[in-house]
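Attaching a single structure in structure tokens format; questions to follow.
The complex appears here minus one protein chain, its other protein chains still in place.
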Amino acid sequence: MSQIAKAKIVWLQGLTCNGNSHSFFNYPQMESFDTHFEVLYHPLLLGELTFESLLASHITFDFLILEGALSHDKTILQKFNHSFEDVLDNLSKRAKHIICAGSCASYGGIFRLRDEAKITGALFSGKNKGGYWKEKRNVINIPGCPLHPRWLVDTLFQLIKEEKISVDEYLRPKEIYSYLMHHGCMRNEYFEWKVDSKQFGEKEGCLFYLQGCQGPMTHSTCNKILWNSVSSKTRAGSPCLGCTEFDFPKKALYETHTNMSLPQTPFGISKRAYYSLAGIAKSFKIERLERKLMDEKDN
Amino acid sequence: MKKITKEIIERIEGEATLELEWEDEKIRFAKIKFMNFRGIEQILVNRPIHDAIAITPRVCGICSSSHALAATLAIEDCFAQEGEVLNITQKAKDIREIVLNAEKIQNHIKWFYFSILPELKKMAEVPFNDAFKDKEWLEAQRMVMESLKISAIFSGQWPHGSFLMSGGVTCDPLSSDVINAQNCLETIIRFCERSLLGCPLEEFLSYDSAIQIMGSRSQLSSAIDVMMHFGFDSCGRSYDRFLALGDSYMYEGGLKSAKTTVMSADVKYVNESLENTFFESPTRGYTYSKSALYKKNYFEVGPLARMMVSKDPLIRDLHRRYKDSTLTRVTARLCECAHLLKRTAFLLEHLNLKEASFIPPKYNLNYLTCKGTGIVEASRGSLIHEVSIKNGHITHYDIITPTVWNLGNGDHENPSIAQKAIIGLESIQQADFIFKSFDVCSVCTTQ
Partner (left out) sequence: MDKKSSKSEKILEAALLLFSKNGFYATTIPDIAKSMGMSVGNIYNYFSSKEKLAKDIIKYSSDILGEEIRKVNEQECSSEEKIRKIVTLYFDMASVKPQHINYFLRVYLANKEVFKDGCEGMLCVSAFVTELMIFFEEGVAKGELRNQDFFSAFGLFMGYLGGFVFLNGEGVLNKNINDYIEDIATNIYNALKQQ
């Protein structure tokens, strides 16, 4: 087999739960990954470089993967007795691409809620531009809490093939984030005909009206490529929590927020279009959809 | 001669630094520092209580389901405190346990192959350069995925799955889903028999003597050889006091043990100490990790504790020979993995899909003002969530994680479990490995 020049990766963590690292460890084709990439440093893995030797070296690399929320404040974030600023300044200069893995590195995420002024993502603070850095040209955001391992690895592959990655206003690759969590949801027919899920723990019904599902407003391919190759939140009967968006986590995640009983409309759909269509669909009682998916009595 | 050195602990969940006090070439005391506090307990305040089920998993990427379950149990306890004992069906209970077990199996395999084995190889000077090229690492990674697939079949995804709700579980699996999970489990069992344990699972679970493990050819027995070679059969000992507060099929109720004497234990005797933390004093404190004590004493939690209180014959035998040394601690975690495989196979086999997944509570949470506690035996030990709510909204949330039990900060007279385990050692390499033997999770600690 011919030797391919491998792209080098350094993984650095800010304020994190390690969830994106553990999600990455679920990437199914690690041998293929290894053929094309070399992980010089990952905080959870034994490699050739230690944290100190990485800092002391002058090695350049293709990807700096950031996991976790960032802060300039030493009392909030430091790395093994170094200020985080020193570490990130040192490493970011040596990286060709900076990849923000997960919602924390992208927008500040859940941990930003502790101190919204001091804890941010790399280039965004929530929805506002300007995070840890004011500007930087080589950053791509791959939000999610956590991100899907394929979102990360597929993007890395596209970058080493020097494909141009087109991104949206939040610097998210459009190939992933043009889709909605809603696409591919097994409960779609219930959404179309406005059949609400009456309670948790059932295969039937849409979770959008009562249980707080944010699938129609959340950009992701969760229901297209599935998690751990087998499922997704909505398939497990739980609402989408909107974790790829800048405002994750909203308050009251298991309740649908409504104004006069009217929910937020799906992404890019006007209220007029949505309410009239929903009103029409609701006017009919579709008996098949009111029944259990698998009715024991039919046998 | 006295001196102070600063060391860093890498390749644990999160990161820790140690400030070691040396006297006559021996470690006299260790300050364990966990920085990078995240404040999840504060973030939860004023939110509707169910948000805790979604947000507390984000405490930790490797034990997220345990946190979600502890939060759910705490909410269910709130209902109970107010007079409505929720009816959780056996199906829902079993699914909760399957997901929790899958997470623990994943954790134990990952810990052994990603953390312990590379360290032992390094010690034994067996080449180990890159995880992604190591055959054993790659195979373990596949088993980790199989294990998490079992979780995801019920929890939608892992990490940070969603499947819990006060009143049961949200998923409603099909028989074919269960078969899929069973096949994933079978794959892991075959791997463990072939590589980790070196014998059929049933045979391993019938062992009652350390000699039986050492006699087989397996990755476990090789690891034990290396550990013995480097003296880990005698070092790393702590107080020999164990605690398991959460429920398990292996024993009844919360238990504690001093050496081999087992007694019942109750969460009401748990207290958290802020000693040496920045919470107590921003200037004199040196860590964000609180310490948890039971009746003012440090107790070890985790697989070794669970094996000891459940009087597992094999671990009891190791304990008779090597006390609560690193060797016993490491073996106990893998032994627990074997038990979990068998237990999970049993649960999947007997899962009654005809039952309801969820029975909605009758009380409206928005009228509840009370306190609830949820306890889960997570991968690393007893995990406690305590919540106070007013009209269904969180006024106070307190999380005590297993690492807070094992890696707290005591003082010279009364060191914590891990501190005691490294005091008296002569090398930082030994101390580093002993730390890892506790399966440290600093992210859990600095929630």
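Just so it is clear, A and B label the chains in written order, and each chain counts residues from 1 on its own.
Simple rule for what comes next: a residue touches a chain if its C-beta (ideal position, glycine included) is under 8 Å from a C-beta of that chain, and two chains touch if they have at least 3 such contacts.
This one's a predicted model, so the numbers in the text were calculated from it and none came from an experiment.
> Which shown chains does the chain we cannot see touch?
Counting the whole assembly, the omitted chain is in touch with A.
> From the listed residues A:136, A:174, A:198 or A:271, report the one that touches the chain absent from this view.
Selected residue, touching the omitted chain: A:271.
> So which bits of subunit A touch the chain we can't see?
258-262, 271-272, 275-276, 279-280, 282-285
Definition applied: only the chains that are shown with their structure count from here on.
> What's the distance between the Cα centroids of subunit A and subunit B, rounded to whole Å?
26
> Under the definition above, what is the set of subunit B residues touching subunit A in their complex?
Those in contact with subunit A are residues 6, 8, 10-15, 17, 35-40, 42-43, 47-48, 50-51, 53-55, 58-62, 64, 92, 110, 114-115, 118-119, 122, 128-133, 138, 141, 144-145, 148-149, 151-163, 165, 167-172, 180, 356-358, 360, 443.
> Of all residues in subunit A, which touch subunit B in the complex?
So the residues of subunit A touching subunit B come out as 13-23, 25-26, 28, 30-31, 33-34, 38-39, 42-48, 50-52, 76-81, 110-111, 113-115, 145-146, 199-203, 222, 227-239, 241, 243, 249, 251-255.
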